[in-house]
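Only one protein chain is missing from this complex, and each of the others stays in its spot.
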Amino acid sequence: MRHAWLVARKDLYLEFRSRTAITSALVFTALVLVVFEYGRDPTAVPTIALAPSILWVTFSFAGMLTLNRAFNAELENQALEGLLLAPISRTSLFWGKLVANLAFVAVVQVTGLLLFILFFDVPVWRVWAPLLTVMILATVGFIAVGTLFSAMVVRTRFAELMLPVLLLPFLLPPLIAAAEVTTMLLGGRPLSEVSGWLRLLAAYDVAFVTLATLLFPATVTE
Amino acid sequence: MTPDQMPQTGGYMAAAYIAAAVLLVAYTIILWRRGAAKAKR
Partner (left out) sequence: MTLVQRGRWVTVVSLLLLGGIYVRALVYTPTEIHQGLAQKIYYVHVPSAWSAMLAMGLMGVASILFLFLKDPRYDRFAAASAEVGTAFSLVMLTTGPLWAKPIWGTWWTWDARLTLTLMMFFMFVGYLVLRGAVSEPGLRARYSAVLGICGLVLLPFIHLSVYLFRTLHPAPIVLKPSAPSAPPAMVITLLSSFAVFTLLYIGFVMQRYAIGERSDDA
């Protein structure tokens, strides 16, 4: 596990050095929020009706940008080849990448959420804990699958196009659940109604993090 | 509901049946030709 942490730190360190990816991600997030704000008729549609969609479009873009960034870094530096030569297990390698991706997307998502609260007058504070929970649960699921697929598409033709194409069906359950839970939370629904969805998300995460961990070695075996 | 009140949806049925047949026969032909092409080598 220590190896995983080292891999993660390496990725994140590289990221902070260049800061390009995180800057573009944050700018993009802000843009999405601005477009949604000005694209709606305030008299016709209350923000709270749009809020879940706005939030989750923003968060999914954050996720896709993260995966893209990680994958571009691989391409440029051929870092993967180097890492495979190092005496660390494939599992540690995967977990290192996963943790780095999650850290990155967390920063972008939290910033996005704060910007959202700033721009839109939606009472998020009352439900911050379940909201944070659903953000984590939904994101972990699809970042796990995305990290696995990134490792595969790096060595294919049209790699940048492939990742979203392959990932699309896998985004569906987390996003449906997340959007639904967010709607319920902002609408003041009792937590008991939300629990079914959270369990689905948790099951999804367990299934796919496990699967991705088990399958990752198959994608990098020589 | 009586038979004369039944909705007239025959057009959709025809379209669907034809589309399905066309797709399946087309795929059959595609596979057939690919099978033949391989055999010639």
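Order as written gives the chain letters A and B; numbering starts at 1 within each chain.
One rule holds in what follows: a residue touches a chain if its C-beta (ideal position, glycine included) is under 8 Å from a C-beta of that chain, and two chains touch if they have at least 3 such contacts.
In this text the structure is predicted, and so the values were computed from the model without any measurement.
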For chain A, the residues touching the chain missing from this view: 145, 148-149, 152-153, 155-159, 162, 165-166, 168-170, 172-173, 176-177, 180, 196-197, 200, 203-204, 207-208, 211, 215, 218-219, 221
Residues in chain B touching the chain absent from view: 1, 3, 6-10, 12-13, 15-17, 19-21, 23-25, 27-28, 31-32, 34-35, 38-39, 41
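Quick note on the criterion: only the chains that are shown with their structure count from here on.
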Chain A-chain B separation of Cα centroids, rounded to whole Å: 42
